[in-house]
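Only one protein chain is missing; all other protein chains are in place.
For clarity, chains are labelled A and B in written order, and residue numbers in each chain start from 1.
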Amino acid sequence: MENVVVENIYLLVVVTLISVLQNAFFALKVERQSLSSAAFERVSCANRNCMDAYPTFLAVMWCGGLCLSQAPAAFAGIIYLVVRQKYFVGYMGQTSQSTPGYLFGKRVLFFLFLMCIIGIFNYLLVRHYGNEYKEYVETITSASSALLLLP
Amino acid sequence: MENVVVENIYLLVVVTLISVLQNAFFALKVERQSLSSAAFERVSCANRNCMDAYPTFLAVMWCGGLCLSQAPAAFAGIIYLVVRQKYFVGYMGQTSQSTPGYLFGKRVLFFLFLMCIIGIFNYLLVRHYGNEYKEYVETITSASSALLLLP
Partner (left out) sequence: MENVVVENIYLLVVVTLISVLQNAFFALKVERQSLSSAAFERVSCANRNCMDAYPTFLAVMWCGGLCLSQAPAAFAGIIYLVVRQKYFVGYMGQTSQSTPGYLFGKRVLFFLFLMCIIGIFNYLLVRHYGNEYKEYVETITSASSALLLLP
């Protein structure tokens, strides 16, 4: 496709590739643990929970990146992958300790969701009022994405 | 991205956002029911069936919206989300009553699938014969999408 399109999505593609690598890592863990039944149960459950949320994450990240701007969306995607890695490793921990719940990365997904909403509203406002304040919104988004680093 | 791109996808993005909200609603239900085992079993199964069909739905809706026209695709997406909500609520009902099967929203998915096929055929015809009857097809699609409202 033309470079003008790739320019707008290449960061999103990079994050998607990293997430695919992570999926492969999870799947390998599931394959390797298929002998011992207790560990297999945990790994399989963690992998399934991660896979359940995967299309939702992809959809929100791509919509946010296409509708508003790609750099904060890709950054939030990276944060989500780190959170997912922690979740997976925590799930595989000792049986005695309590496992994390079903949901994870709520804050990151909420941030991406907000980006989509702002992008859609921004588009509708620009279309109906012709007022171009998109760069202003993009700057705020880039700045506020740093808040995701807070623990 | 440029507004010319967003103009062609913003309805699809809105439906995707609503579906993400619905996913979050399902996941919250799963988390809340994790104490009582009988209800948890049902909620978890309903959520899993919905999540299994989710990427298929997203792929068909976006392809149909991009290849033909976005308004009927987004409308069919809304109908699908309503059907999914009904399916989920029906699954969580009394144990005595029979639960719905594995598939749901077949008609909506079939309609979106048909839209993709028509869009692809239309593109190939326009490319090879140079005959522009796309607007005619789009009008028919918009009109026929109202048929999805039939019970």
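In this text, a residue touches a chain if its C-beta (ideal position, glycine included) is under 8 Å from a C-beta of that chain, and two chains touch if they have at least 3 such contacts.
Just so we're clear, the structure is a prediction, and the values are computed from it rather than from any experiment.
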- Message: I'm checking contacts with the chain that's been left out. Which of A:14, A:45, A:78 or A:117 qualifies?
- Response: A:14
- Missing-chain contacts mapped onto chain B: 8, 52-53, 55-56, 59-60, 63, 66-67, 101-103, 109, 113, 116-117, 119-120, 123-124, 126-127
- Message: Tell me which stretches of chain A touch the chain missing from the display.
- Response: 1, 3, 5-7, 9-10, 13-14, 16-17, 19-21, 23-24, 27-28, 30-31, 34, 47-48, 51, 54-55, 58
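Just so it is clear, only the chains that are shown with their structure count from here on.
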- Message: Distance between chain A and chain B based on Cα centroids, please, to the nearest Å.
- Response: 22
